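For reference, the structure is listed below as structure tokens.
In this view, the complex is presented without one of its protein chains, the others remaining in place.
For reference, chains read A and B in written order, and residue numbers begin at 1 within each chain.
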Amino acid sequence: MQTHRAKRVEITIEAVMQSRLTDALTKAGVTGYTVLPVLGGSGRSGPWSRSGQVSRASGMVQVVCIIRPERVDDLLDAAFAVVERHIGIVSVSDCDVLRAERF
Amino acid sequence: MQTHRAKRVEITIEAVMQSRLTDALTKAGVTGYTVLPVLGGSGRSGPWSRSGQVSRASGMVQVVCIIRPERVDDLLDAAFAVVERHIGIVSVSDCDVLRAERF
Partner (left out) sequence: MQTHRAKRVEITIEAVMQSRLTDALTKAGVTGYTVLPVLGGSGRSGPWSRSGQVSRASGMVQVVCIIRPERVDDLLDAAFAVVERHIGIVSVSDCDVLRAERF
């Protein structure tokens, strides 16, 4: 099956800032992303959790984008320009993607 | 600690089609997968969200399989044969896995 090299960018961000981030990604030309809920975690400021809440009003979410390798820098610039203070860790990994017309 | 090369396949699919996908994966010999909830996202048809619902009746889920590299093609063939129209993006990445007897 034909695959295409791509990058998987995983951004953990405060849930309340999700739409600002995805708006910025959209303006930067990113058409595909997926938002995953996060139950809790730990970062520079210590551990935190949603205390069993499933509301999106608190806590963090993970925004995952699969994009063409040459577009990673634009995506990251766009993300950090808008929401740098609210972003936790950002990781980028290589992947192969099927059906390139969908991304 | 001993590790083994494997592939991590991440399939984003409509939640209502999840069992058809996992049944197909099982028939193709995949014994291990994990299903993650998805809050929202954006694809070819624009952004969408679950509107705060936690029901599995709407929205998308992510099915993640860790499999031996030589089995990737069979897995993808099985997935696409059954649920091609309902699958969003599919990505495949390299990983190392511990305890090979578990997958």
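The rule is simple: a residue touches a chain if its C-beta (ideal position, glycine included) is under 8 Å from a C-beta of that chain, and two chains touch if they have at least 3 such contacts.
Being a predicted model, the structure only gives us computed values, none of them experimental.
Note that of B:8, B:71 or B:86, the residue touching the chain absent from this view is B:8.
Residues 1, 3, 6, 8, 22, 26, 31-37, 54-56, 61, 66, 93-99, 102-103 are the ones on chain B that touch the missing chain. Residue positions on chain A in contact with the hidden chain: 10, 12, 36-44, 47, 49, 52, 54, 60, 62, 73, 76-77, 80, 88-94, in rising order.
As a convention for this text, only the chains that are shown with their structure count from here on.
Annotation: 18 Å between the Cα-based centres of chain A and chain B.
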